[in-house]
Structure formats: structure tokens, C-alpha cells
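Before any comments, here is the structure.
One protein chain is absent from this view; the other protein chains keep their places.
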Amino acid sequence: MEKEAIFELRMKVRDYEVDSEGIVNNACYLNYLEHTRHEFCDSAGLSFRDMRSRGMAPVVRHISINYLSSLGLGTEFRSLLTFTRKGARFIFHQWITDNDGRRIVDAEVTIVNLIDGKLTRGDELAEAFARYL
Amino acid sequence: MEKEAIFELRMKVRDYEVDSEGIVNNACYLNYLEHTRHEFCDSAGLSFRDMRSRGMAPVVRHISINYLSSLGLGTEFRSLLTFTRKGARFIFHQWITDNDGRRIVDAEVTIVNLIDGKLTRGDELAEAFARYL
Amino acid sequence: MEKEAIFELRMKVRDYEVDSEGIVNNACYLNYLEHTRHEFCDSAGLSFRDMRSRGMAPVVRHISINYLSSLGLGTEFRSLLTFTRKGARFIFHQWITDNDGRRIVDAEVTIVNLIDGKLTRGDELAEAFARYL
Partner (left out) sequence: MEKEAIFELRMKVRDYEVDSEGIVNNACYLNYLEHTRHEFCDSAGLSFRDMRSRGMAPVVRHISINYLSSLGLGTEFRSLLTFTRKGARFIFHQWITDNDGRRIVDAEVTIVNLIDGKLTRGDELAEAFARYL
């Protein structure tokens, strides 16, 4: 059963993201998902810029994404997320729907956090996200 | 002297647009400028999607862009435009400023309109933009 | 156990693909994988351009990608693939290694083929790929 989103970002397709098939190219969804995670971090008080200045570098370890439907020129959509922690790994469940509620993609993104290039146990991220865990 | 903007779009850097120098890559500004023009067309009642369905294809003939300053991770900015018509050509003057009013780029973008692949005199675009000409 | 590649493409990181962390952004790997599939199709005598002109549109249904290591500025790499057919679905196993043989990503990409917007059983693709099946 669908978990509830803890964060939602409203976005709109930028027409250069649409490829010759008239739909958003598969790689662009990873851009949308990343931007949504960064906006979520920002809203949690820990911007990507802040992380960089503290030597933190969250990196993606795995992505599994289902393409269920597609977005075309100029379409507005909603990008949603929730997440759980499994030890050092933060598992983001993310999905995108159009404004009619049609599910476009469904993804699971696994993040770990490096500090000064070394894998951490994730406590710094967990602290920032405490209210959600 | 600076002309006044007839359209403004508020945007925010998406962190994947920032390159290894820590600033938005030069090519991404063309994405911002295009997205702003398309949003302007949309606000004028002529979306890019509508144009496509009518066989219209506005194409870029020339861009001149000055890079005056740079945008970094997570920065909010304003993208502004105005334009004039010179026969078949529509000359968009576009500029981007950060929220402190610092000018980031300054560009002139020349567009012509094709219909079914043939260059037009621009009357269809002019009609859509009538209130601004 | 690793399957053997039936196609390999040598590529080099373009520096705009590297993000502020100094490594190729996660979404760019999907670009690499897609370009490799298209070059493979091309080598099999069925270019993406040909497909388009015949109304064929292979679309991505699912991607699972492991990020094992990273690529930095100007790095050369090899992008490899093999695939199997499962009914209407073509499962591409794709991986990228740097020139020292270090595995960078490992991915499984599921493709189905549409003709004139309708899902097919995949026979047209299978025919083009006959020598590999």
C-alpha cells in the first residue's frame, strides 16, 4: 500500500526535456527526483550547499524506477517523496503524478552519506531528518 | 538603456545544472532562456504544445549572450524578457538577475517562425503577441 | 556470473556532465546507457531514425541501476551491453567500466516496443535482433 508523502514539489516540464518521441526523456526523471530530494533537504533545513560546505556528500547507490506513463510538452506535475533509514542507507520512495492523479513514475532511490570522501553511518543525515524518522 | 521587462519568471538552480567549477554551466542558461520564452508564450495564450499542433515551429536563428556573473548551488533567480519584431524576426532581449539584483546574464535571442517547415513572415506569432507590439 | 557483452562503445566523459561533487551526475549514466543502446541498434542495422520513420517507438518501462564507483573529468570509459527477450519485453543488461576495468555502474533496462502508439509483442525488434537471440 502506498505510503504517504512527507514532501511534495510542484513542477512543470521544460520543453527541452522532451525528446523526439514527444515525451520527457527517461534520464530527465532522475533530474526531477534529485531536485525534489534537494528541495526536501532544503525544507528540512539542510541545503545541498550547506552539506557541501560541511564536507558532506550524499551519494546515490541504487535507483529502481518504473516508467508507468509519460509527460509531454508543458505538462504540470507533482513530485512526491517519503523515506526510511536502514542503517547507513536512506531509502527514498519517490513518485510523480500529473495533475489528474495519473502515476507517471515510481522510484526507489538509495542514498548513503560521505564525509570528506568516507562512507558514514548516516548519523548526520539522520539528525537533519530527525522529525521524519 | 535597459528596456522594461514584459514577462518575468522566478526560478531556482537545480543542483545538477552546476558543474565541477561550482557554477551553473554556460549551456544551462540557454535552457533557462528557452523555458522563459515558452512560459511567456504560454502566458500570451499560445503554448508551445499548441504551436506544435498547428504546425508552427519557432526556431532560434542567433543567440548572443554575455556571462556577467554566475549562479551557484540552490540559488534563486529571476529571468526576464522583452522583445521587438523586425520583419520576420522576433528579437528577444532576455536577462537573468539573482535576488540581490545582480545581473548574471544578458542575452539577445533571434527567433523566426516556421510553418510546416517553411519560413514565415511571422504574422502568426505577431498576432499571438499583438498586445505587446 | 557476468554475461558476455555483445556490444561495446568507447566513450569519454564530457566535462559538463560532471556536477559540483566532481563526479558524473547520476542522471547522465542513463544518457550513456541510452546512447549505447541506440548505437547497438544502429550496428544491428536498425537506427533509431529508421524506427521513427516506421512508427516504431521503443520505450523504457523499468531501469534498475547500481552506482558502484564514479567517473570524473575527462575520464575514458567503456559501455557494454547484452540482452534477452522475455515475451514483449527486451531486458538489456548494461554496464560501464573505466579503462582499468573498474566497474562504475551496472544496470538492467526493460524496453517494450510501441508501433503507432500501441504496445506490440516485440516481433519487429526481435527480427532486427535475430542474430543475437
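Chains: A, B and C, in written order; residue numbering restarts at 1 for each.
Convention: a contact is a pair of C-beta atoms (placed from the backbone, for glycine too) under 8 Å apart; a residue touches a chain by one contact, two chains touch by 3 or more.
Bear in mind the structure is a predicted one, so any value in this text is a computation, not a measurement.
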Missing-chain contact among B:57, B:88 or B:128 belongs to B:57
Which is it among B:30, B:44 or B:128 that touches the chain not included here?
B:30
Absent-chain interface residues of chain B come out as 20-21, 25-28, 30-31, 34, 52, 57, 59-67, 70
In the full complex, chain C touches the hidden chain through residues 14-16, 31, 34-35, 38, 42, 47-49, 52, 72-74
Those residues of chain A that touch the unshown chain are 15-16, 18-20, 22, 25, 27, 73
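Throughout what follows, only the chains that are shown with their structure count from here on.
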By CA centroids, point me to the most central chain in this structure.
A
Give the rotation angle, in degrees and rounded to the nearest 5, that superposes the C-alpha atoms of chain A onto those of its identical copy chain B.
180
Starting from the mean Cα coordinates of chain B and chain C, work out the distance between those two points in Å.
33
Cα centre of chain A to Cα centre of chain B, whole Å, reads 28
Give the residues of chain A that touch two or more other chains, as numbers and ranges in rising order.
31, 34, 52
